[in-house]
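Missing here is one protein chain; the remaining ones are kept as they sit in the complex.
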Amino acid sequence: MKRRFLSIMLAVMLASSLAACGNSGSDANSKSNKSASEDVAKDSSDSQKADSKNDDSDESINIYIGNGVFDSSMDPVKGFMSYGYPFVNEALIQADVNSNYVADLATDWSVSDDALKYTFNLKKDVKFSDGSDFTAEDVVFTYNKVKENQANNENADLSRLSKVEALDDYTVEFTLDKPYSPFIDIVAQLQIVPSDAYDEQKFETAPIGTGAYKVAQYDANQQIILTINENYWGETPDIEQVNIISMSQDTAYSNACSGQMDVVMVTSTYINEEIEGMKLHKLETMDVRNISLPTLTKQKKSDSKGKEYEVGNDVTSDLAVRKAISIGINRQEIINAAFNGEGVPAVNFTDNLPWASTDDYEDNQVDEAKKILEEAGWKDSDGDGIREKGDLKCAFEVIAPGNDEDRYKLATAFAENVKELGVEVKVRNESWDVAVEEENTTPIVWGWGQYSPTVLYSLFDSEMFLEAQYANVSGLTSKECDEAIEKAFNATNLDDAYAAWKEAQKISDAQYPYLYLVNIEHSYFINENLDISEDTQIPHPHGHGTPIICNLKDWVLN
Amino acid sequence: MKKRKNLVYESIRMVILLFLVSLLAFVLIASSPIDPLVSYIGTESTLSAEAKAEIVEYWGLDAPLPQRFMTWLNNIFHGDMGNSITYKKPVATVIGERFSYSFVLMMISWLISGLIGVVLGIICGLRQGGIFDRIIKLFCLITKSAPTFWLGLMFLVVFAVWLKLFPIGMAVPMGNLASEVTLGDYIYHLILPAITLSVVSMGEIVLYTRQQVVEILNSDFILYAKTRGENIGQIVKRHILRNVLLPAITIQFSSFSELFGGMALAENVFAYPGIGTATTAAALNADAPLLMGVALISAVFVFSGNMIANVLYGVCDPRIREAGLNE
Partner (left out) sequence: MSNKLNWSRKMTVLTLVIFAALYLLIIFFWGLFMNPGEYAVNYDNKLLMPSIGHLFGTDAMGRDMFKRCIKGLSNSIVIGLLASLFSSVVALIFGIASAVWGGVVDRFVKLAVDLCMGLPHLVLLILISYMLGKGTLGVTASVALTHWPGLTRIVRQEVLHLKSSQYVLASQKMGHSPVYIAVHHMIPHVLPAYLIGLVLLFPHAIMHEASVTFLGFGLPKEMPAIGVILSESMNYITTGKWWMAVFPGVMLLIAVILFDVIGETMKKLWNPNSGNE
């Protein structure tokens, strides 16, 4: 369950050779985006919600946003909220609604021509919630702390950071050993902790930050009570108290029905329901669901330490099978069946990411897909509706991992859909423990979505195969792809980096190592009197509903 | 004299058994396919290599199983049960917090099911074959056979979701700081799980008491009592209560094992933050230290129940003792 959240950026730490890049991070070279969010709430019965809140006058809201927040340490040094939607601590820069980096604790920044020096000017008059001043010293402390305890934080790989210095109280300079284009992503991910008050133990559940809210009470697996940070540098938020509730989804839904909740994340199971006084909002994400298709034939392979693994799959190792499935299935039909129509068909990473490939292809090409299979020798000669090639049936298993109803539904809908092509898919629901055991042999339903393009390195680079959990599970080995990835790391500016990332995807896409199915949407029932400021919602990264709190400080309760 | 000797013997036996039970639990947990280190720090661990090495050494994770057990035992005696991955707190603290919730829940249900159970059992026994008896018997058969979690689910839907009489989930109101929570809040959140647990544990005791009463009523001394002109009230007071109460209490005490299981299921259905939800969370998250702690506390709980029951057996007459062994 927890592992789901574990970023594959594990991967990055193993990168060996990297070189130049440089750019000032904030300028826009990303494509135009879809509107940040889309409200498809139904016109529910117009009956105004009777005041659902407790009668007391101070504004407090109860929100259910999945249980992800409760699963990990809240310490930024240990990687909390590094997907990019922090609410207690803040980073120097942050992503805006168009996935561009803009200032947060920094005011502006510059990158030297050799891409080895990043200089950030910091905001003045910023205080931590304990009243202490935020200065360059805190930045230096945070980065050094992470670098010293690199094993604590797989999300912010600082192995290429040679030093970080405070040029004065409000200027910080980072010096890299080697140019590393994703460094800017790290700056956006890593939130600053106070140098004086930092306490490894306390920050597990009660970090001190510069953000609009602070943790007032932490009840493990029950609730986190946030109250306003009186020292917040920005505009004081409207809502005085935010209670993040941990419970199962059905319990949260029931509580919403009885008027106890103001925000409830729901899966597609509930999107056709109506709750009095609440409206359904569907928010855009950068989160895709795909199924890994092992590209190697069944065999044994060893990792760099000599440990032997069973890898490969005799059916999915045939490119014809992978391609036929990818173009032959009907994604919209799958989404309708599995998710009641929630989500957008996807054949690649989402285009709300500047580095994601925009290459598109038609699906539902049933005849073409069948032709490919026929030509590759997959024929249904015994008339059971399933193709075979010699003794080998065109059949494989798909694991829907964890206790995730949606992934199971998606896999099942896919299995139904692919029958049309004469391919048999058997869906298994397994714990993550079992799933990772089999990740190199059995197709698995995955979920990816993050700002940093390093995910591509982890998914496609041949040197990642067998070296880390979740990394390159399809066993892709393409020299050209590896080179393109290296080029991206070495790029001299972000444009070049993005171009190289796209090239890497183009090469890997030709192999169809992952079957992309859907760009999911996050659905929430939201109190009609609560405005979650959809204009400032970023496209949600991976996080099972949690990212809605990315702009908590902008929420208004009427 | 003999009784005291029995008690000493019984106590020693219990301690040895407890030791062996924790050994059994330890072996079960340690033989899981999960890497021992991972089971101490979690899959998402953010510890440095040195810190990891420290944990390996502290808990002797590299050592063979017997030695690991001794290390664990030694640490337990020093009051250290390790850190819970799930709750990010020392296991002892987690168990302390959570078990107090569960203990209250279990004891309330235990009392309710015991009191009402004995009363219903006596009435049924006196009115053997009557409508009331039949209805109660059917009720007991159903509640005894109904899966706790299903019954809880039904109660939850009817009383909390539809009728909105009770809160759903948690032990305190949402968003209330610990200092604001009142005793009333606690009770309000406790009612539904307690009712569920009482109902599922009642069947056994009702049927048992009923049968005892029927047996007593058929016995010769009741016949004499009747011929002596004693009325029902006197018979109940003088003969039935005296003979039924102690065995019933004994049965109740020896049902701690089922009580714990029922509590765990009820808590999971009602999302009540006690030791039952902690148990499932620990096992699902591969949180070995907490799981071990839970196993230990549950064993102690069951043992204390059995111990009290055994002592009570000794007080009861030998006939009951036999009956108890036949259980």
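Read from first to last, the chains carry the letters A and B; within each, the first residue is number 1.
Just so it is clear, a contact is a pair of C-beta atoms (placed from the backbone, for glycine too) under 8 Å apart; a residue touches a chain by one contact, two chains touch by 3 or more.
These numbers were taken from a predicted model, which means no experiment stands behind them.
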item: Selected residue (touches chain absent from view) among B:Ala25, B:Val91, B:Val244 or B:Leu312; value: B:Ala25
item: Which residue of A:Glu276, A:Glu405 or A:Asp531 touches the chain not shown here; value: A:Glu405
item: Residue among B:Leu105, B:Val244 or B:Ala264 that touches the chain left out of view; value: B:Ala264
item: Selected from A:Phe87, A:Tyr198 or A:Tyr270 as touching the chain missing from the view; value: A:Tyr270
item: Of B:Ala53, B:Val119 or B:Leu141, the one touching the omitted chain in the full complex; value: B:Leu141
item: Touch residues of subunit B, complete complex, unshown partner; value: 17-18, 20-21, 24-25, 28-29, 31-33, 128, 141-142, 144-150, 153-154, 157, 161, 211, 214-215, 256-258, 260-261, 264-265, 268, 279-280, 283-284, 286, 291, 294-295, 298-299, 301-303, 325-327
item: Residues from subunit A at the interface with the omitted partner, ascending; value: 248-250, 253-254, 257, 269-270, 273, 336-337, 400, 403, 405, 408-409, 412-413, 416, 427-431, 433-434
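Rule of thumb we're sticking to: only the chains that are shown with their structure count from here on.
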item: Subunit A and subunit B: spacing of chain centres that average the CA atoms, whole Å; value: 42
item: Residues on subunit B engaged by subunit A in the complex (per definition of touch); value: 33-34, 42-44, 46-49, 52, 86-89, 94, 156, 160-161, 164, 167-172, 174-175, 177-178, 271, 273, 277, 281, 284-286
item: Touching residues (chain side subunit A, partner subunit B) in the complex; value: 1-3, 5-6, 54, 60, 62, 71-73, 75, 78-79, 149-154, 204-205, 216-217, 219-223, 225, 241, 243, 245, 247-248, 251-252, 254-255, 257-258, 260, 403, 433
